[in-house]
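For this depiction, one protein chain was excluded, whereas all remaining protein chains were kept in their positions.
The block that comes next holds subunit A.
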């Protein structure tokens, strides 16, 4: 902002009160009971005490002790006219007055060294433009500002059903059934004479867990997890679960079941759970086909039966 006026006067002149732009002049000039530092150049400048306080009706506090070191900014022009009113302790003459009764901004500004003014201009411009650019950027969609959804952690994270701040509960390990995802890969008849077949499942997890066992539940089928369980499944590391099955009684196997499920026993640090995995139509068709193949009257296994 530009200066509000030019200082004038010297000793003996009635000090002309500078008027801040846009403010009406005070009807009665105020006379400070304190010695005027501007009239006495030998007096040490009073340190700045902060923004000007409104007029008080109580006795004034004592003057603060002058600073041991000279202030950084020195006036290059004739001293400013005396400050008005001064209900609060006098302050440094270089301080920007917030009202119209102290030195104007222009006067104070040009009291600074040229290099200091240039540095301040550059810094202020950069700061203001940066702030404006940030404000624009954060208001635009897709700006990367984290939505509440993202703040809950991840692409699929959403609002907590309650206060928005995630609680410690969210950061706990989930139950294994909520962490695991097990899908069907393939089924193959391995030995028609022995009526055995294998099932391959694909297991992933969003938090570490172990697969302890897998069962089918049909009376005429023995099915279990092959190899050496348990099988550990870690996030980002999918595992193949190989199941070995044997038809023990063809009377006890369904040939058309649409929704067979596998009982998968899971465990993590939080709990042990049994989860029914319903692999869907493709598994149902494959299983039914295996049963029909292994239990056909003309199958090699049937030929071996008495």
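Following the convention adopted for this analysis, a residue touches a chain if its C-beta (ideal position, glycine included) is under 8 Å from a C-beta of that chain, and two chains touch if they have at least 3 such contacts; residues count from 1.
Everything that follows uses one rule, which is that contacts and distances are computed from a predicted model.
Engineer: Unshown chain, UniProt name, "Phosphate transport system permease protein", "TIGR02587 family membrane protein", "Branched-chain amino acid ABC transporter substrate-binding protein" or "Phosphoribosylformylglycinamidine synthase subunit PurQ"?
Structural biologist: Its record in UniProt gives the absent chain the protein name "Branched-chain amino acid ABC transporter substrate-binding protein".
Engineer: Touch as defined at the start, partner being the missing chain; which of A:182, A:211, A:233 or A:247 qualifies?
Structural biologist: If we include the chain that is not displayed, A:182 is the one touching it.
Engineer: Out of A:187, A:225, A:277 or A:295, which residue would touch the omitted chain in the full complex?
Structural biologist: Touches the omitted chain: A:277.
Engineer: Please output the residues of subunit A touching the missing chain, sorted low to high.
Structural biologist: Subunit A touches the missing chain through residues 1-3, 106, 109, 117-118, 120-121, 124-125, 128-129, 131-133, 135-136, 138-142, 147-149, 152, 155-164, 167, 169-170, 172, 174-175, 177-178, 181-184, 202, 217-219, 252, 254-261, 273-282.
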